[in-house]
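First up is the structure itself, then whatever we jot down about it.
All protein chains of the complex are present and in place, except for one that has been dropped.
By written order: A and B. Residues from 1 in each chain.
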Amino acid sequence: MIFALILGFALLVIGIYGMLSQRNLIKIVIGFSIADTGIHIIIVSIGYLRNRTAPILNSAVNLKNAVNEVVDPIPSVLVLTAIVIGLAVTALMLSFVVELYKKKQSLSIDDYQELKW
Amino acid sequence: MISVIIVVILGIIMMVAGVVALHLKNLLAAIITAGAISLLASVIYLILGSPDVAMTEASIGSGLTTIIFLYALNKVKKEDKND
Partner (left out) sequence: MIKKIFVILTMIGLIMMLSSLVLNFEFVEQLNDLSADYVTGSIEDLKSQNVVTSVIVTYRGLDTLGEVTVLFLATAGIGFLLGKRKGKKRVASELLQTSSSFLVALIILLGVYIFSHGHLTPGGGFQGGVVIANAFLLLILSDASIKFNHTILQLVESLSGAFYVIVGIIGLVLTIGFLNAKIIPLGEFGRLISAGAIPIIYSLIGLKVGSELTNIIDTMRGE
């Protein structure tokens, strides 16, 4: 579905813009999670085929003709993995934010310039 | 046809919510808005024919991620008050 594809790309752009433009560390993580959602929507919408049902082969699907009645299962598998890993990455990023805050008592990224040149 | 209309309406809401979440001054409201984006995304996965992904996104993306954000915000705020 082309609208879902456009929505996914729009969320990706919004998330990357947020990561680049925001100064607050928690806002940067929020931008990352929005971009993550956008990428997932892109992958799922690529696997969508018109007028087909979900890849659950119950009584709604004719087993002999299942290949022509279900949507692509592979994007679902990839996104399922990516969501769980995304949770782990977000949690790790947030614990880094808490650690950084303990060091300097600031959430602004402008206060962390040790690696700048 | 009805599914296309639902995707377009949800998509407009999600894009507006994304921009709002990045520009809100209140961090708590921004986190809740980002969680709402995930919840609406799970409806879109259901329309696109992947109920497995919809379940995962609804429970992980909008449930646990929001909770972890709130705990991190709570830790940052709590130490703010002590100083």
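FYI, a residue touches a chain if its C-beta (ideal position, glycine included) is under 8 Å from a C-beta of that chain, and two chains touch if they have at least 3 such contacts.
Keep in mind that this is a model prediction, so the values were computed, not measured.
Undergrad: For the chain that was dropped from the view, give me its touching partners among the shown chains.
TA: Even though it is not drawn, that chain still touches A, B.
Undergrad: Spell out the interface residues on chain A facing the chain that's missing from view.
TA: The list for chain A reads 2, 5-6, 9, 12-13, 16-17, 20-21, 48-50, 54-58, 63, 66-68, 70, 72-74, 76-77, 80-81, 84-85, 88-89, 91-92, 94-96, 98-99.
Undergrad: Spell out the interface residues on chain B facing the chain that's missing from view.
TA: Looking at chain B, the ones touching the missing chain are residues 50-52, 54-56, 59-60, 63-64, 67-68, 71-72, 75, 78.
We adopt the following convention: only the chains that are shown with their structure count from here on.
Undergrad: Using mean C-alpha positions as chain centres, tell me how far chain A is from chain B in Å, no decimals.
TA: Centre separation, chain A to chain B: 11 Å.
Undergrad: For the complex, give me every residue of chain B touching chain A.
TA: 3-4, 7-8, 11, 14-15, 18-19, 21-22, 27, 30-31, 34, 37-38, 41, 44-45, 47-53, 56-57, 60-61, 64-65, 68-69, 72-73, 75-76, 79-80, 83
Undergrad: Could you please specify the touching residues of chain A with respect to chain B in the complex?
TA: Within the complex, chain A contacts chain B at residues 1, 3-4, 6-7, 10-11, 14-15, 17-18, 21-22, 24, 26-27, 29-31, 33-34, 37, 40-41, 44-45, 47-48, 52-56, 70-71, 75-76, 79-80, 83-84, 86-87, 90-91, 94-95, 97-98, 101-102, 105, 107.
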